[in-house]
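Structure incoming, see below.
Note that one protein chain is taken out, while the other chains of the complex remain in position.
For chain A:
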Amino acid sequence: MFNKILIGRFIPGHSLVHRLDARVKLIVSIAFIFVIFLATSWPSYLWASAFTLLVVMMTGLGLRVYLRGIRPLIYLMLFTTALQILFVTTGPIWWQWGWLKITEDGVVNGIAIFIRFLLIILISTVLTLTTAPLDLADAMEQLLQPLKKIGVPVAELALMLSIALRFIPTLLDEAEKIVNAQRARGVRFNEGNLLQRVKAFVPVLIPLFINAIKRAIELGDAMEARGYRGDVERTKYRQHHWQINDTVALLSFIIFSCALAWLRYIFG
């Protein structure tokens, strides 16, 4: 039931993308969200799609894995697209019914938004699929390091993030176990009307929260018992080493972005 959720899941591998420094992947994924807005014409969308597809192929995980990752978000994507199509009212009208009209600009905008959405999700999925959660948290901590100077508790934030990431699979397993236990007691999930379906989850959510809180208290106690303090300079077990591949990856992304900007300049 919960094992279809791919968000935040890491699949170990040895591809070039897997081996890149988590910092590069994080920077590129975040930068991509902004850079994609440079795409305004079909050639530039084609270029951005080609880049994304290349990265996806390079992870060596197969397209099916990604399609499964997109599936839970498809409604959000379609909803956003539908909003664009219905509420952009400039340009030649294709269809009209009362105050509802579908215009050429709306459809073009809708498709553009859909592609943007899709590409951003794909690139983010590449990040989470190929980067171990703890590496990701480390990378975030290192990139946020400058903020320490203005009093942001970077180490604590990173710890919170890595604990949260670490416990996603645990909580999913536990949720599955509780779901099964309640099914054994006659609860029917995914049956009946919306209200019944929502109500069916109460017997799952309550134990899940209680156990999560218990676990958090235990974890806190265990950390304190071992003398953990967040505010001291600590060294890392895993060291990140910037390698030539990382420079190449970053340069490739910069070239991709420049090309995108150039396409915008040419095609408007």
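Keep in mind that, in the parts below, contacts are C-beta pairs under 8 Å (C-beta built on N, C-alpha and C of every residue); 3 or more make two chains touch, one makes a residue touch a chain; residues count from 1.
What we mean here is this: contacts and distances are computed from a predicted model.
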Q: Pick from "Iron-containing redox enzyme family protein", "Energy-coupling factor transporter ATP-binding protein EcfA2", "Ubiquinone biosynthesis protein UbiU" or "Membrane protein" the UniProt protein name of the chain that isn't shown here.
A: "Energy-coupling factor transporter ATP-binding protein EcfA2"
**Q.** Of A:Ala181, A:Ala222 or A:Ile266, the one touching the omitted chain in the full complex
**A.** A:Ala181
Q: Using the touch definition up top, pick the residue from A:Ile11, A:Met58, A:Ile113 or A:Leu134 that touches the left-out chain.
A: A:Ile11
Q. Looking at A:Leu61, A:Val88 or A:Val126, which makes contact with the chain not pictured?
A. A:Leu61
Q: List the residues of chain A that touch the chain left out of this view.
A: 3, 11, 61-62, 65, 68, 174, 177-178, 180-188, 191, 202-203, 206-207, 210-211
